[in-house]
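Note that this complex is displayed minus one protein chain, with the remaining chains in position.
Let's look at subunit A:
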Amino acid sequence: MAILVLAEHDNASLKLETAKTVAAANALPGDVHVLVVGHQAQAAAEAAKSLSGVTKVILLDDAAYDAQLAENVSKAVLDIASDYDYILATATTTGKDVLPRVSALLDVAQISEVVEVVSEDTFVRPVYAGNAMATVQSHDAKKVMTVRASAFDAVANDGNAELVTLSSVIEASTKFVSQELTESERPELSSAGVIVSGGRGMGSGENFAILEQLADKLGAAVGASRAAVDAGFVPNDMQVGQTGKIVAPELYIAVGISGAIQHLAGMKDSKVIVAINKDPEAPIFQVADYGLEADLFKVLPELIEKL
């Protein structure tokens, strides 16, 4: 039998998260197949062919799948589910939207945000905002799970899988109306090696310009705490935390962030954490490798200058 990985893509290109989810799939017994469901997603499917360990890429390409709606993508996965022991997706907004539907239609319990594959039926996942790690053994015949991308290293691109095209079309009652994507020249938050994040201490959206200067010096992505998002400083897709994005870069610089449980859940697996805060009691200093107690408006220009 085999393992099916639902590809994370935007039709035009394959996302790095897929290569990380394939790494989790490679730790399981069986051939790894990648399913690309989308519209004009040929390029994403071609990219998936080279992922190390993948033996087959299945492309399901139709206008009906353009917005990757949970309603019909889940049924498309269900159509081929009988061939697989495992069905995996990345724990992105798309994976989280689609996979529980697949799971319920198969009458199996989903395991969310897997960070470690212990054995063929046992997995580790964080609960309570990452304050506890649960080791869960699944008794279901089919294992359906989402994978936390930040916990796995992307596989290499040395594979050469065959490409198979399917043509089943399932219409959804849901209709796509519009989308509004945030434009950014900087690296994507979920795959960046360095992240500079601002919190309520930034004071305003305009002040994020100074963080962006620092980010550009470091080739970093810019993130934010929930407080900064709720205050309207920056858009919500920049939020790092339990309910935003979960990241684990080489270097995470938290500026004007107190370090609430919710925020720590999204970044405490970063390799090196730097905290800049004027409150010496801020909980962020308890997880920081390097802490600097200072006014961010004084030290940020200095830091930018020194780099």
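The definition used in the following text is that a residue touches a chain if its C-beta (ideal position, glycine included) is under 8 Å from a C-beta of that chain, and two chains touch if they have at least 3 such contacts; residues count from 1.
Operating definition for what follows: contacts and distances are computed from a predicted model.
Enquirer: Can you work out the missing subunit's protein name as recorded in UniProt? Choose among "Copper-containing nitrite reductase", "Quinol:cytochrome C oxidoreductase", "ABC transporter, ATP-binding protein" or "Electron transfer flavoprotein subunit beta".
Expert: When "Copper-containing nitrite reductase", "Quinol:cytochrome C oxidoreductase", "ABC transporter, ATP-binding protein" or "Electron transfer flavoprotein subunit beta" are compared with UniProt, the left-out chain turns out to be "Electron transfer flavoprotein subunit beta".
Enquirer: Quick one: say which of A:S112, A:S225 or A:S258 touches the chain that got left out.
Expert: Selected residue, touching the omitted chain: A:S112.
Enquirer: Of the residues listed, A:A7, A:L88 or A:L218, which one is in contact with the missing chain?
Expert: Spelled out, the listed residue whose C-beta touches the missing chain is A:L218.
Enquirer: Of the residues A:S13, A:Q40 or A:T243, which one touches the chain left out of the display?
Expert: A:T243
Enquirer: May I ask which residue of A:D10, A:D83 or A:E162 touches the chain that does not appear here?
Expert: A:D10
Enquirer: In the complete complex, the non-displayed chain touches which residues of subunit A?
Expert: 10, 67, 69-71, 74, 92-94, 96-105, 107-113, 122, 126-140, 172-182, 190, 194, 218, 226, 229-230, 235-237, 242-243, 245, 250-251, 261-262, 268, 271-274, 285, 287-294, 299, 302-303, 306-307
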